[in-house]
Structures are given as structure tokens and as C-alpha cells.
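For chain A:
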Amino acid sequence: MTSMSSIVLAASEHADVVPVAADGVFSWMWLLVAIPAVSAAILLIGDGAGDHGPLDRFGHLLGTAAAIASFVVGVVGFVALLGQDVAERAVTQDLWTWMQVGGFDVTMSVYYDQLSALFVLLITGVGSLIHVYSIGYMAHDPRKRRFFGFLNLFIAAMLVLVLAGDYLVLFLGWEGVGLASYLLIGFWQEKRSAAVAAKKAFIVNRVGDLGLALGIMLMFAQFGTTNIHEVGLNVTNASQSVATALGLLLLLGACGKSAQVPLQSWLLDAMEGPTPVSALIHAATMVTAGVYLVVRSAAIYDLSEVARTAVVIVGCVTLLFGAWIGCAKDDIKKALAGSTMSQIGYMMLAAGLGPAGYAFAIFHLITHGFFKANMFLGAGSVMHGMNDDVDMRHYGALRKLMPLTFITFAMGYLAIIGFPGFSGFFSKDRIIESAFATNFWAGLAALLGAGVTAFYMTRVMILTFFGERRWREDVHPHESPKIMTVPLIVLAALSVVGGALTFSDWIEDWLTPVTGSEHHELGVPAWVITLIIVAVVAVGASLAYVLFARRDVPDTAPQQVSVFTRAGRADLYGDAVNEAVFMRPGQYLTRSLVYVDGTGIDGAVTGTAELVGDGARGLRRLQTGFVRTYAAEIFGGALVLVLALLAVNLA
Partner candidate 1 sequence: MTEYTPVLVLAAISGAFAVFSVLIAPLTGPKRYNRAKVDSYECGIEPTPQAAGGGRVPVKYFITAMLFIVFDVEIIFLYPFAVEFDLLGWFGIVEMLLFIATVFVAYVYVWRRGGLEWD
Partner candidate 2 sequence: MSAVSVQAIVGAAPSPIEAPDVDYATISPLLIILGAAVLGVLVEAFVPRAYRFVTQIAVAVVGVVAAFVATVVVGAGLDTVDGEVTGRGGPTAMGSLSVDGPAVVTWAMLLFFGLLGVLLFAERRLDGGLSAFTSQASTPPGSADERHATRLRIEHSEVFPLAMFALGGMMFFASANDLLGMFVALEVLSLPLYLMCGLARRRRLLSQEAAMKYFLLGAFSSAFFLYGIAMVYGYAGSFGLAEISTAVSSQIGGQNLLLAGMALILVGLLFKVAAVPFHAWTPDVYQGAPTPVTAFMAAGTKAAAFVAMLRIFFVAFGGARWDWAPAVWAIAIITMLFGAIASIAQTDVKRMLAYSSIAHAGFLLVGMAGLTSGDGVTSVSAVLFYLVAYGAAAIGAFAVVTLVRDAGGETTHLGRWAGLGKESPVLAVAFTIFLLSFAGIPLTGGFISKWSVFAAAWDGGAWPLVVVGVVASALALFFYIRVVVLLFFAPPQGDGPTVAVPSPLTWSVVAITVAVTIVLGVLPGPLLDLVQQAGAFVR
């Protein structure tokens, strides 16, 4: 168990993959993206004037049909891929040349291989279920047509991301999902908190996007190509430091999109969006794009131990960080969001282990997609019955009144804590095992995380479904309509059986051509680790039972709490750090620039009213409107320029 095995990687196997040109079914894979994209365009642009036109009445059906159609294409493609030879499972179809400059060219292509096939199924499958669920959840929203348009836009962008054969095209999808996420978090923009949360998500994500953008620039500068496959081939000849720099830049991008420390703070606020959005984007698919990026860039990470270690550290820190936050939140969605961060931390950790962990990262990503979407939709169903109250202290004893929601949620719960036989058991077990096999401390963090996960998820379960009823007076909990419970049932079933993917190592073998594979021997038999994990989980769950089921739950959160709880409630002071490091200087800068441009400002609209007010009241220093000031600026600038050039010469 203590084997700190030194990692010497064999020549990457995945570099040997030679993509074959698409034919037959595979030449239709572009439909995956095209169908939801067209549907989104129709829903968002078409027929704008009437508030009760046919698109407003049937738009949600169109959106759902588009998602399902895309899923059908995905299934057909997957089946066809199963029928291919292993050597021919990476299929590429060039649609058109996007840019070509000298020797550099970017092709809009569909790159469909084992990895993207799994993602396509997850995105369109879970996506379709969430579309169906949203028909019920958003039934009374006057703008549901737009909501479905955004969802379709998201599906299209996410598919562009996973089907991209070129980092630049991937970046296109990356920006697209960011945009869709921004629009959907702020969907109820009349809520100020939602608008602020959307803004925050956007800004934090931009920091991550910087990393990805710079990484792509670096690839272009070093290799003259941004094709993922060719970068993989070229990087083997590049220096260690280039691989490290690339790995770290991509990791920064991944941190932003996947809400990993230090760019984690947006995810909790993102829960302001409608719950189906939280389920689809902020749990099952988009936030896992960072993991996808790391796994897709396996060739780069294989060459840099530093970058891999950074990924492992980010993963470990986040998995504990998220779990800690999950323990302290009373808002059911925020507790689940903390858990999402934590689970993605597991995936990151696995991805950082190199070929030994890539497949497990993806495996956990898929099972997590099932059970977390399930639980978020379950939470949405609970909120639906509780007049959109999200405070778990106001729930309790809901299992009788919402039997279907309870049972499905319980399936998700058992899966996430890793109850033997459920999907999460297999996927988390694999990650913890490989972590121990590689680095004892990473393994320990993962093991500890499993215990904490069991603790806070049990807390959520007890507060919501068991114990006394603590409802507000005007609340009449009731089960949700069928259109919402059917997706719950399907997802619950998947949460139970999803672990089957690993039977006889199917998913490992399936992904080996993409990610390579490697096995580290543990110092002890695997079942010992499994037993330890189960024991730790049992301890966590029992602790929660003792603390929450055996005592009364106060109606308001107690204020006299330990420093740990307080820190957890404050998202571990992530916002305070951001504020001190980024926001204050940023505000100061904008304010001083507003100060600079005092003309034509009254600050009424764009949400910077208070900020602008200060500046406008101040003296108008530079942008005065007076020609003499401008002339003086030009003169000063000219003087500086002349002196600077002369100084360069003298130096």
C-alpha cells in the first residue's frame, strides 16, 4: 500500500493511433451537432414577434426532439463503432478547411473515437432526459422556448467540444458551452443574485480560458499545428519544458471549466440557474470538460511529470475542498454543488495519474454524470413540491409524500457514497486503488474524501427525507408529474447499473487505444483496499446518522459553530480571496478609468451605477472634453516617445 512507485512511462501507445477517414454511418456524425444547433437557431431567432406563436407553444417539444434525435445518431454511431476493428475506431471526417496560412491549417473535422463516443452518449443521453424533465419543470415559465433554445445551444457546443479534432475547434466549443452556461445561469435575470452569479461564472471562466488560449498559441508556435493528433505526435520530440508549460496551461483551462481550486468559486453561485441546468451543465457534462481536456491531451501529460503532479494536487485539494463545503451547506443545491466539485476532483486526481488513471477518470465521469444528474433532478423535484425553497432545514419527512423522488434519490445517494454494487462503488474504488498504487498521500486524500462524502450525503438524505416535518405553513409537498419522474427513474436505474461498464475491464480496454494503459501493483490485494474504503464510508455515514437523525434539526442554522463549519459555509473564503486578489484591483482600475472618462456617463443601466457614480462625481481628469487637455496629452505622449527612443539609443 505504501508503494511510492516511480512513474516511468512506456512510449505512449495512443500516438500510434492512425485516424481513418469516415465512411458509411460515420460520415453522418456531423448531424450530432447540426440537429441541436439548427433547433437552437430556430428557437432563439425564429418568429420573434408573437408571444403565443406556434413556436412558443411547441418550441419545447422541438428542442426535446432535437436532443433525442442527436442521441439516436449517437447510439447508431456507437453501435457502428463497436463493429469496427480496434485499429479503425478513430474515425475522422473533414468538413471544410477553416483556415489555412502557409503550412498551418485548421480543418473543421469531426473526430469520432472511443472517448468521444462515450461522451456523445453521455451528453445526448443525459441531455435528452433533462430536456424531458424540463418540459415539466419549466411548464409555467413564460420564456421556456428560450430556455430550450439555450439548452440546445449548449448540447451543440458541448458536442463540438468533444468531437473536435483540433484544439482551435475545441476552443470554439469551449467558448460555446461557456456562453450557454452564462446565459442559463442568468436565465432568471430578474433575480439580482442570478445575474451576479452569471457574471461571476463568466469572469472566472475567462481566467481559465486564458490558459487554454495561451496553451493553443504555444502549440502553434512550437509545432506549427493545433491538430490534437499531430500535437500528440510532435510533443514527443519537444523538450520537457514545453510539455510542462503546455500541461500547466491546459490545466489552468481545465480548472476554470471544471471548477477546480483555485478557480472553483463560480460553481456554487451557478446554482442560481434553473435546476435542470445545474443537473446538465453544472454536474453531468460541462464541468467535466476539464477532465476531458486533460484525458484528450494525454500525450502531453505523459511527457511531463510536473504537469501530472500539478493535476494530482489540484484534484486532491479540490476533492477535499468540495467535500468540506458540502458538509456545511444548508442549501440542497449548494451541498450538491460542493459534492460535484469534490467528485470532479476525483476525476482530476485519476487523470493526473497518467495512463494508469485516464480510463478510471472517464469511468467515474460517466457514473457521476448519471447519479449526480439524478440527484440534482431529484432536488429539483423536491423544490418543485416545496415552493422552490432550497433550505434543507425546511424539509424533512418527505419520503412518504414523494416516494418516487425519494427512491430515485436514494439510488443516487447509494451510488455516490459507493455502496457496494452501485455504480459509484466501482468507479470510486478504482480511482482510490490506483491513487494508492501511485502515491500514498493521494490515495489517503481520496480515501478521506470518500468518508466525508458519505457523511455529507447522508446528512442531505436525512435532512430532506427523514426526521420531523419542518415545512413552512403554506407548503404542500407533492410528488412531481410523470414527465419529471420518468427521467428520474431512468437515471436512477443507470446509477445502479452503470458500474457494469467495468465488468471484465470493458471500459479500460475500450479506452486503451486513446489513453494508453498501465497497471501499478499494489502492495496488498485489491480486496483489502476495497474493504477499507467500505469501512471508511460506513463510518462517515454512521457519524451523520448519529449527528442528524438522532437529534432535532434547528430551523435556522446555528451561529455558534466550529471554525470549520463557518469556513465551509463561507465557501472556504474563496470569494474573499478572489475579492482581495482580483476584484478590488479590477474595480479600482475601472473606477480610475471611469474617472478618466467623465464624459457622457450617468451610469443608469449597465449595472455599474454605484461604481460609475463615484467617478463621475470626481474631477474629470483626462477625458475632459477640452481640446487643450487632449493636445497636452498628445504633446506629453510625444515627448515621452521621443525621449524613450533616444534613451534606448543612449543605453
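The set was built so that all candidates are chains of the complex that A comes from, given by their letters.
In this section, a contact is a pair of C-beta atoms (placed from the backbone, for glycine too) under 8 Å apart; a residue touches a chain by one contact, two chains touch by 3 or more; residues count from 1.
Quantities reported herein were computed from a predicted structural model and do not represent experimental measurements.
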Touching chain A in this complex, from the list 1 or 2, is candidate 2
Taking the touch rule as given, give the residues of chain A at its contact with candidate 2 in the complex, in rising order. 45, 48-49, 96-104, 168, 171-172, 175-176, 179, 182-183, 186, 189, 199, 202-203, 206-207, 209-210, 213-214, 217, 220-221, 224, 589-590, 593-594, 596-597, 599-608, 611-612, 615, 622-623, 625, 627, 629-631, 633-634, 636-638, 641-642, 644-646, 648-649
